[in-house]
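Selected chains only, in their assembly positions.
Just so it is clear, A and B label the chains in written order, and each chain counts residues from 1 on its own.
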Amino acid sequence: MLANTLTRRVEWGDCDPAGIVFNPQFFRWFDHGTAMLYEAAGWPKQEMLARFGALGCPLVETRASFRAPCRYGDDVAITSEIAEVKQRSFDIRHTLRRGDVVCVEGFETRVWTVHDDERGLKSAPLPDELVQRFLAGGPADRS
Amino acid sequence: MLANTLTRRVEWGDCDPAGIVFNPQFFRWFDHGTAMLYEAAGWPKQEMLARFGALGCPLVETRASFRAPCRYGDDVAITSEIAEVKQRSFDIRHTLRRGDVVCVEGFETRVWTVHDDERGLKSAPLPDELVQRFLAGGPADRS
């Protein structure tokens, strides 16, 4: 399965008066982790959408478990990976670690959408080439 | 069960290049919805914590379902309500509506924590008075 890891330094403005990362911030990082996963598949998001004639990959479900707090100045690593590829949607698992400690686990379900004259957008089957990249691990098969 | 509704106008800065609310923003609103729920129980958050000698109510789990997009200028209402009160934690359900349309459903699990000499903080049973307020619907029993 395709996976990608990005690192971040926790910034002052990411944290709340308790001195820990304010929870919505993690969802910003996960959203970016997914965008970087598309790049790891071989295409920046806008290029991927244009190539396959898609409108977007809107989020329909997300969840997160918070196991350990992150603080200002912490260096964290976020690993984003394809967890499952379904016909018209796919799941991404995000694991945020500080060193060996798993601090947050996140999970997203996104739907592949194309233009629809009546409703604006509708779900559609994922293109085969994209599915191959998601399953294989990137532009060059690293499995 | 205690419930409270707040309203918001969707701002330009809440939205992404697709013209819809960027998903982490909903979690900011839910966090504030929970804070307003404490006020509906009778105490602003800091006052509630001080009264019961608690450290905080950290989020341990959250999830959301996105059913319909919200756009710049939309007026939305977020109803936050106690969904379940357990011994050391409680669940909050958030329902964001635009008119009659449910756009987002959110769910939080928070733990009641107190100071611990060794570990900094530890979970503790919810105070009876707080449980009563959560179950009854506010400072004056509106059930």
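Details
To be clear about the criterion, a residue touches a chain if its C-beta (ideal position, glycine included) is under 8 Å from a C-beta of that chain, and two chains touch if they have at least 3 such contacts.
Predicted model, so just to flag it, every value in this text is computed and none were measured.
Note on stoichiometry: the full complex in this file contains 4 copies of its one protein sequence, with 2 placed in the shown coordinates.
By our rule, only the chains that are shown with their structure count from here on.
One finds 25 Å separating the Cα centroids of chain A and chain B.
Only residues 18, 22-25, 27-28, 31, 56, 58-66, 69 of chain B touch chain A when the two sit together in their complex.
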